[in-house]
Every structure is written in C-alpha cells, then in structure tokens.
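One structure is given below, encoded as structure tokens.
With one protein chain removed, the remaining protein chains of the complex are shown where they sit.
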Amino acid sequence: MPYIPHTEHDIQTMLETIGVTGIQELFDEIPKALRIESLEGIPEGLGEMDVSRLMLEKAAQDRRGVCFIGAGAYEHHIPAAVWDIASRGEFMTAYTPYQAEASQGTLQLLYEYQTMMAHLLSMDVSNASLYDGASALAEAVLMAVRANRHSHSKRILVLGSLHPHYLQTVQSIVRAQQIEIEVIPFSAQQGTVDPATLAAYDQQDITALVIPQPNFFGGLEAVDALTQWAHAHKALTIAVVNPVAMAVLKEPGQWGDSGADIACGEGQPLGIPLSSGGPYFGFITCKQEYVRQMPGRIIGCTVDSNGKRGFSLTLQAREQHIRRSKATSNICTNQGLAVTAATIFMSLIGFDGLKKVAENCYANTHRLESLLTQISGVERLFTGPYFHEVALRLPCKVEPVLQQLLAADIQGGIDISPYYDSLKQENALLVCATETKTDADLVYFAEQLKRALHSTV
Amino acid sequence: MPYIPHTEHDIQTMLETIGVTGIQELFDEIPKALRIESLEGIPEGLGEMDVSRLMLEKAAQDRRGVCFIGAGAYEHHIPAAVWDIASRGEFMTAYTPYQAEASQGTLQLLYEYQTMMAHLLSMDVSNASLYDGASALAEAVLMAVRANRHSHSKRILVLGSLHPHYLQTVQSIVRAQQIEIEVIPFSAQQGTVDPATLAAYDQQDITALVIPQPNFFGGLEAVDALTQWAHAHKALTIAVVNPVAMAVLKEPGQWGDSGADIACGEGQPLGIPLSSGGPYFGFITCKQEYVRQMPGRIIGCTVDSNGKRGFSLTLQAREQHIRRSKATSNICTNQGLAVTAATIFMSLIGFDGLKKVAENCYANTHRLESLLTQISGVERLFTGPYFHEVALRLPCKVEPVLQQLLAADIQGGIDISPYYDSLKQENALLVCATETKTDADLVYFAEQLKRALHSTV
Amino acid sequence: MKLIFEISQRHRHAAVQAPRPTDISLDIPKELRRTSEPQWPEVSELQVVRHYTQLSLRNFSIDTNFYPLGSCTMKYNPRGVHKLAMTREFLQRHPLAPVEQSQGFLSCAYDLQQMLASICGMAAVSLTPMAGAQGEFAGVAMIRAYHQDRGDHGRTEILCPDAAHGTNPASAVMCGYTVKELPTGADGNTDLERLKAMVGPQTAGIMLTNPSTLGVFDQNIKEVARIVHEAGGLLYYDGANLNAILGKVRPGDMGFDVIHLNLHKTFATPHGGGGPGSGPVGVSQRLKPYLPIPMVTRDEQGYRWLTEQDCPKTIGRLSTFMGNAGIVLRAYIYCRLLGKDGLHRVGEFATLNANYLMVKLQQAGFTLAYPQRRASHEFIITLAKQAKNLGVNAMDFAKRLLDYGVHAPTTYFPLLIPECLLIEPTETESKEELDRFIDIMIALLDEAQNTPETLKNAPHSLPVRRLDDVKAARELNLTWQPGE
Partner (left out) sequence: MKLIFEISQRHRHAAVQAPRPTDISLDIPKELRRTSEPQWPEVSELQVVRHYTQLSLRNFSIDTNFYPLGSCTMKYNPRGVHKLAMTREFLQRHPLAPVEQSQGFLSCAYDLQQMLASICGMAAVSLTPMAGAQGEFAGVAMIRAYHQDRGDHGRTEILCPDAAHGTNPASAVMCGYTVKELPTGADGNTDLERLKAMVGPQTAGIMLTNPSTLGVFDQNIKEVARIVHEAGGLLYYDGANLNAILGKVRPGDMGFDVIHLNLHKTFATPHGGGGPGSGPVGVSQRLKPYLPIPMVTRDEQGYRWLTEQDCPKTIGRLSTFMGNAGIVLRAYIYCRLLGKDGLHRVGEFATLNANYLMVKLQQAGFTLAYPQRRASHEFIITLAKQAKNLGVNAMDFAKRLLDYGVHAPTTYFPLLIPECLLIEPTETESKEELDRFIDIMIALLDEAQNTPETLKNAPHSLPVRRLDDVKAARELNLTWQPGE
C-alpha cells in the first residue's frame, strides 16, 4: 500500500490488541448515514514512474523563453547550494521549533535570518517570516493600527504607486476591522507621489503612511520627505521594499530623521524561485518599541540550564496558540523553508554580491529601456529615476504585441493599463531585466519588439 | 576568489608566518625554466549563473524523444528518494572509508550492498564495486586465472553472444598478461551458443568459460549445460548477468550442479541514470573459496573494543595500497556513490518490485516485437526466448531508418550489423523497451517505423 | 555552535555567486541611495555549506525521528512529490506568465480544485490561502460576506469550542467578529444544550473540527449543524484533522458550509521547520460567489484564471499572486500517486495506528482523556496524576522523550485537558515504531517513579539542555550585534 507500512500480519495483531474485528469498526462512532465507502472524482492511483511522466509532460507545456516580467516576482540567480542545503531532510521535514532543544538548527538559522534582515533594512528587529509580500503589508497595517497610540482613526494612506495586488490584498484582509485605506494618486508625469499631495491630509488623524520603494513602476519615491511628513503628523511610516534594491537604495531605517517604523516586503528575490508565485515569504521588521505588536514567530537568544547559548521562540504571548482571540495575528504556519533558503542565499551572496546583483539589474533594465525607446513610437511612460523595472508607452495595444513576442519565445512584460483608470488609454507596458539577462537577450527583445510593432501598427 | 576563502589579511599573516614575501616564493624549488605564468587555452572564469545558462543550453541540444536503445544501458524508473538520499553531503563528500570509526555510515551501507548482491545472484560474497560491467568482466577473467589452480593455460572461452564492447574491454585489459581469449561463435539461427559447440575444446586446458545471460541480443543461453561443461573440464564459470533480469532468470549460483564460480555484470539498471554511460558500477560476486582472489574493496562485519558491532574494510592484503605489485588488482577509487544509490534503490524496490520491473520489461519488449514484426519486411533475426531486448532484421539498411525515426523523436535502437562479420549483410536492429514505455509509445514506434520503411525501401 | 556572523571575515566572499561588476554608474539621486553596509556575514561557499549542514544536524525531523505530534500530522511526505514539484519548468514559471505558456501548471491547479471539492463534499474550492490560518480567515470572511450580502447585519459572533486551535478565534477576530467559547461535554462531544443556549440572531457561524482536537468524532454533528443553521449561522470546518477521515466521511455531508484544508498536513508537504503550507478553502453552493481569487477555470481555449472580473462578489485577493503554488502542485501530485484507494486508506491507517497506540498506552498505565471513546487519528493522555503524585509534568515527559530520539507529542493543548499529551502517530509509521514508542513511554513511567530528576532535568543528550524561556522573553535578544 502506498506509503503505508502495515503488513496483513501487523493489521491483524493491531486489531486484536484493540479488540475489534476490522478497521471499519474503528469508525463506528461516526453516524452510519454520514459514512462513505469510496472517494468519487479521484482517479486511480499511479506509480511514481507514471506520475513522473505525467508531470514532465505538464512541465513541458510551461516551457518558456526569456522572461522580462517583474511586477513583484523577479528572476535571479540562485546558487545551487541554497536549495541543496535547504532541502536536507533535517530542515525540510522538521516541524515548527516549539521543542526548542530538538530544533536548535532551525532556531539558530532563524535568529541569523532575523539579524540579516534587520541589518539589511537598518531596523531593530525582524520576525521569522510572514506569508508573502502583499499579506505582510496587510499585517504591517494591522500592526500599525495597534501600535500607533496617537491615532484613533484607523486611517491608512497608501501611495497609489503601490503594487495593485498589494493594495487589493491589504483591502481584503483589513476590510472587516473598520480600517480605512486611502490611496494617494501618483503624478501622471513622474509615476511617483509628489510629497506635496499629502498636504491635503495635514489636518487629519492618519494612522500610517505606506511607502513602496521602488514602486510598482520601478520608480523611486521621495522617501525622506514622505517619512518626515508622516512623523510630523504622528502617523507611522510603513516601508514596502524590494530587498535586492536595498543594496543600493536608502534603507527604511534611514528614511527621514528617524527612519521608517515598520518595513516589510517580499522575500522572493533572496533565493526563492519564481515557481508560479509561491511559496515565497514576507518579511517584516520594526523599531524595537513596536516589537510586542509584531505578528508571527520571533526567535530569541537565551541560555540553557548550563548557561550555554541557545535559541527559542519568544514573545509567544503575542501569538494565537497562547493569546487566541487577542493575538497580534492569526498566523501559525509561516514560510520556514523559504526563509531557510533565503538565509543560506544571503550568506552565500554576501552584501557585496547583493550589491553587484542590484547594479546588474539596474544596468540591464536601463540598457533595455534605451534599446526599446530607440524604436519609434516606444517611449517612457514616466520620467524620473527607476531601479530595475520601467514602464513604457507603446504606440498600440499591448496585448497583441505580447502575443507576438511570445511566438518569438519572449515573455515581454505585462500590460499595466488595466490596473489604473489613468492608464487605460496609455498602452502601458511594464518590463524588467534582472542580472540574469545577457546583452544578447536585450538586443533580441528589442529586435523582436520592433518587428512585432511593425506588423501590428 | 572562487572557492578560496583567503582574505588579503590572511594571506599576509600566513606569508609572514612562513617567512616568505609572496606566494611565488613557495614555488622556488621548482626550476625557473619550468614555471609558467598562466594557463593558456582555458577561457576566463564564469560565474555560476553564466555557467548554468551555458550548461542548460548544452543540455537542450541533447533533448531526445523516446529511447528504445538498450545494448548494455537501460532506462528504468529511479525513485526520487534514491538520489535525494545518496546525494546527501555525508555520503557524497566522504572519502573512502579507511578510517572505519568515522565511516560507519558508508561501511554499513556497503555491507548491506554486498549482502543484497550476493543474495540476488545466490553467490557467497560480493565486493564493494568495480568500475563498470565490461571492466568487471575483465577483472573476473584475471581473477579466474589466479583462482583456477587446475588450469595453467590462461585460456578463456567467451560466448560470441557477449556484448561486443565487453569483449573489446576484456581484450584491452588482459592483453598484456598472456591471457588468450577464444570466442565461441553463436548459432546464426538462434543467436545463442549451442553447448555442443564446446565439444571442440573437450581436450584442451581451459581456465574459464564466460557466459552472458541474457546475451547481447537479449537471448537466453543454456546456462546449465554450459556451466556443466565448464566444471566437467575443470574450467571456472564466469557469469555476466543483468541484475534486473535476475528477478526472473535463474541466478548464477544455481547454474548447473554447483553454480557459477564468479558472477559479475553492470549495476546500472539498479537505480543509476543513463548519463552518457557513467558513472555506473560493476558488480562482482564469487564463491567463498575464491574470496581471497577478489579484486577491489570488501567490507567485513566485526566488533569494536566494547564488543559492539561495527564494519570495516577487510582482506586489505589483497589490495594495492598494502600489496602493491602483488595486489589482486590495481583498483583503488571505485564507484562508491553509485553503489550507495543502488543500495537505496534495491531497498526501495524490493525483490517483489524488481520482479515487476523485469516482467514489464519482458512484456513491453515482446509486445513491441509483435507490433514491429507485423510490418512487412520486419522479422526476428533469431528464434528462441529473449528477455528485454530483441534483434530484428529490417528490409533495408538500418542507419537511414534510424535517422528517419530520429526526426519523429524516436531513438529506435542500434544498428548491430557492423559488430559481426556474420551480420554484415543482415540489416540487424537491436531494440529494447523497458518498463518505462507505455503502450502508446510502442504503437507510435511501430507506426513511425512503418512510415520510415515505406519511404526508404 | 558559532553564529555565521562569528565565522565571518572582512572581505571574504563566495565569489562565483555574484555577477560581474557593471561599468554603468547608478544615476540615482544621492538622497535615495544607501550609504552604509549592513553587518552581513562574509564567508566562503564551503563555510556556508558546512555551517548550515552542521546546523541541520541540530534538528529533529521526520527523516530522522518519530514525531507523534498531535494536530500536526507529521507523516512521511513522499520524496517523489517534492522532486516533481521542483521540476525546472515549474520553478521557472513566472506567476504572471501568459496562460498560453502555463497550461501545465494551470491544469494541475484546476484538477486539484476539483479533487479537493469532491474529497470534502463541497461545491467549489479556491487554492489561494497560504496556510490553514489564512484559509480560516478566508472562510470566515466568506461567512461575513454572505450575511452582509443578504443584508443580515446583526450577526456579530462566531462560536468556537474551548478545544479549538488558537488560530480559530484569532481568525474570527481578524474578520471583525466577537468570539464566544463553547464548552465541550464530558464525553468530548459538543454540549448541545449549551450550544442551543448560545446561538441566536447574533450568531454568524461556528468553527469546528471533527474529529475534534480532543481526538474524538463529534457524534452530535448533524444535530449541531441543524441547530446552527436554524439559528441562521453557518458552519466552518477546520480541516487540520482531515487526515483522520479522508475517504470515510465528508465535511460537506456533515452539514458544513465552508472548510479549509491544510495541504501541509494531509497532502504531502513537509513542514519545513515551520512552513510553507497551503490552506485551500472549499464551500457549499451558497458561498461560492465569495471565494477568494484567483482561481482556475477551463473553457474551450484551455485553462485560464478567474479574477475579480469573473467573480464580482469575491472576498478578494489574499496574496500577491495565487498563494503557495508549489504546495498546490505537491498536493496534486500526491493525489495522483495515491488515487482514490490510496487516499481512502490514509484515514483508515491513521486511525488504526492511533487506536493501537491508545490501547497499548492505557494497558501500560497511562490515563486517557476519553477512555470511553475511539481515538480518531489522535488521542490524548493526561499526566495529571503523575504531576500531582510525583511532581513530574507533561513538559518533563516531553523533554525526556527527546533524549530517546522521539519528538515530543503536542503538550498542553487542548487547554481544557490538564497536563496532556496529544498523540498522533500517522499512517506512515510502522507497528515496530509504535511498539518502540510504547516501550519508551513505559521506561519513562518507570523513571518518573524512581528517578524523577532524570525527567525534570531532561533533555540530557541534546545540543542544549532545557532552555531559559523566561530570560529569552525578559532580556530580548532578537538580533545579533557585532562585538557581542
């Protein structure tokens, strides 16, 4: 029997011990009317060989050319050692480290992870992960509402240049708690939010301001001015950042005079494969003073009964398994293995390596932009600096162009016009070229885009 | 520096400790004239990302359709757990278990391997691996020459139905030791050797008789009669067998009245991927009385100073590192990791599973044969039973047909005519269908072969 | 063991892993740029490999240990499932890749939606929640959306049994509800009289798991459903215990309106030291419009996404993309491997193992929480007697088990059973392993009587002795600082 080790003899002995005549009898407390005899709608089982073949056939349907899509998930080089070590049975098949003495491996690793994230963002403390970037922001918003004692409005301002899926996720998750999300429009010219726009809220009770950096269009927000505004108005600042960009961009802990209060984001760029959107991991960090409002697991360094250093889950009183309905969050299972991989990734790449990754992403996307905007009718949608993603305006509808690029084995970015009323007429294409792209890739993309536009326009 | 951990500071400290001013000075004992300053002919180093891309591009060139080639290497299902566990750093990056106390993992595993192989072949003892099937046979021949005290001729009879590459390998390896290899022709009708043919050698001093089962054409030799003849003439019997076939075919230990004396072969079918021909592993087993003539490493069960069971390399006095020029073989590094995988494979598949594999191979090849021989002009080359490989006669030259099949993504077997003078005119095709082939694969092959013959003849 | 930071050396690095330096200079305004370096480790590749390999050796895991951890379903998750889910093409697929180049993945997701719906007896499934707790959130949010959609605004309460997992009340609160705790009857079933007294026009719904976290099947379930439904509330099923009843009984048939599943318990995703998981939600017909997006549908052109355009009443999006897609793949592969019969057997053998262990432990002198009842896939023993008489509590037993190489059962949960161990052997463990566990438990009982200090000071043979959790919380040290 697949994965069940019982021999006939085992079964008989066990049934005798229990004192029943058959396995069915073990279910005799379930009302008869409810019991089913077999599962409908499930095909017959297959051997591992047949399933392997099936899955390779399916995988072959997903074969793809060069990917220039970013928009929240980024193709980066992942050193082979990362998943080789993370996939060791001792990491992969361990449970949540509630039994600290039997989980020092995972616990120490998570403590190292917390340290790396806190240092990367210049924040005081990090938790041990949330689900993903968008849901991490939702948790950050809930956390800000709990943490900001000066504000009673539960009003959150969000820059309109935030990833639209993040905004939707935040809305789905905080909706029921009477939290109001106000979206600040971005400048149609710059694709970023002009801090002056915030003047409209000068007189209001604002709980927090959410600042993405870089924003959805790859553009760079005026983080210092925005943070200053928030702090001047007793609002907390929530930073949503790309961790790779942190190698070159000012980190949240340095924003404004006193730094962002909470910084979160998507951990995927740190060694996690694209894999259709997950499992990734959300990270969240904050100032020390807010640590008791932090959601999710936190590892602390302590000592054992011999005074030897060890690690264990701490501040558990924040969590659902202790605090139940009064917990800071309902999160329980998080993204442990992804964080394991990310920790190994960060150790391997080092900050120096991360900086080279960031610089190559920057260089490739800028080179791509310059190649593409040499094509007549193609131009930048916004002005201003950007990191590794750029929004372009095409001379015709985006979808048919993308279809043509597909035929040339290019996933040429995404059509972002549908996301914004203000971009509906704009034929807006968002492209990204990470360090994984060669110059030949960029040139090929430009050639094919030219050709596609030629036949479409 | 790739894989070198030294910082500038480390280097300076170390040089000072040594008392030299630069690394170059450490090479000052090498005559100046011999030193080179740099390596020519090697390209610049690449990062892991660039090399990954390069290798995936190369891999894409080797993409292939369905493989019906056998001829000594067989596509079988390999459970995912096999290489997952075998690739654990503790197995993969360990050295040869000379320090037994620090190598009990590998040593116990090898002892289990020896046991499984000995039991599979019904032989008394197994070593811990040789390089591959062909070289294992060469070692078996050398071993037989040492072991057979009754024979002084160093004359070895080999059935002509042996894999031609095995024959060539044996010849290359034993050539210098005045060993004479005599090839017994196979019957043109049966594709096996008629035991009566051996009568010609009745009066001669023969050291050993080499019997492949199944033979190169997939055919089944009369192992009992052949073994009896050998033993009656004081020759040793060397069996060369496919381990998967052993699930259904009589195992060497049962051949004739007293069994084969040495049994060897290719271990690849036991969980080792095709991977262009290696690393595979050769296995060799023998009767207890010949164990001191065995080449290669052997693990023994013993006790530690507390009387606790443990394992260590034993009979090392046979080996080159102790016995040097008088060793039973020059082999040192063997195929440890492949054997690690094979041991896990055998544990997972079990004998019951191995039997199902063998039966499916048999069934698929027989079904394929019946489909192909329904095509006009295609017929069996030989009569008689066969296991999972069968030789066919085509109505035209084989190579162009194979080329056409390639275009339909079929690797349709190999052209064996060039291997034998007697088959030069025969348009002989050797095909194999293991358990990995579905009925649809077989039907597709038949359709495409029909089509190819149609356009070729 | 040293921290990775403590083996770091300035200017060391794993050189091949970084791309070449670029010659382009960054045209980013100075005030937007980073000026300092974080204290990250600077180590070689060998150091990284060795450090994290060594760390891994300081963990218990299914691959190395028996893990009778109640409520967590720590069973063997086939290596084949993992390997196939890690197929290159799947790993490389961008979440926003065009559907034309995604039919392989989409077909798996679609088929899994169908299979899970039929396993649970539900009308439809959305795979997007990223763990059980997010599934709960989604489920309760749908209950809320349903009531609101009907203009039924007075329902402000969710009922949870006192034995419920902590995520249940926490999720209900995230959805804006007040949680009322429902006491369990002495027999482990829902106390129907109390239930009747508690439901009313304020009741939005009830969150249950059945078999419950007490390890017994609530025999009154149909009655519970009737009472709650009649009060206008909906029933939420916490699918964390689905392993117990897979192929035996379907939550939909019991009367549940919405369910979440823990793919990382029942459907072959290993726990990864804390995650990731996946918590798909299934619903009956009436909740279908509210399912979270995206989902996958199929039409003549093939498989495609369902988004807010297709599902105007959806509770919305819960993650940036579609949740933990890789875990979804694993569940699909697992279902195909086991198939109809294999899945059916899971519940049977999980239950057989639990009942065998329960009977044997009782024979060995342990006190069962519900001696009158069958075990489901798990059961509870209480060490209240030992705690009182010998001063050796459930935690001491748990820690001492670690010395024997067995992971501790779940301790002190559910909260209503004092000094309890919640034991779940799962179907993938052999009788020999269970027998070995029984022998160890007997040895522990003996130690408790004769050498109680051995238990109280346990563990003895692990990398660390018992840890000081109080210090950890009091003198918070959450981030290593240079020079520490």
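So that you can tell them apart, the chains are marked A, B and C in the order they are listed, and the count of residues begins at 1 in each.
FYI, a residue touches a chain if its C-beta (ideal position, glycine included) is under 8 Å from a C-beta of that chain, and two chains touch if they have at least 3 such contacts.
It should be emphasised that the depicted structure is a prediction, and the values quoted were computed from it without experimental measurement.
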Contact list for the unshown chain, restricted to visible chains: A, B, C
Chain not shown: contacting residue from B:4, B:232 or B:396: B:4
Candidate in contact with the missing chain, chosen from B:96, B:197 or B:373: B:96
Contact footprint on chain A, counting only the chain that is left out: 1-10, 45, 47-49, 79-81, 84, 89
Missing-chain contacts mapped onto chain C: 7, 9, 12, 16, 44-47, 49-50, 53-54, 57, 62-64, 76, 78-80, 88, 337, 428-430, 432
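Assume only the chains that are shown with their structure count from here on.
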Inter-centroid spacing, chain B versus chain A (mean Cα positions, whole Å): 48
Inter-centroid spacing, chain C versus chain A (mean Cα positions, whole Å): 20
Contacts with 2+ other chains: residues of chain A: 47-48, 52, 77, 79, 87-88, 435
Chain C: positions in contact with at least two other chains: 14, 17-20, 43, 45, 49, 53, 78, 80, 82, 84
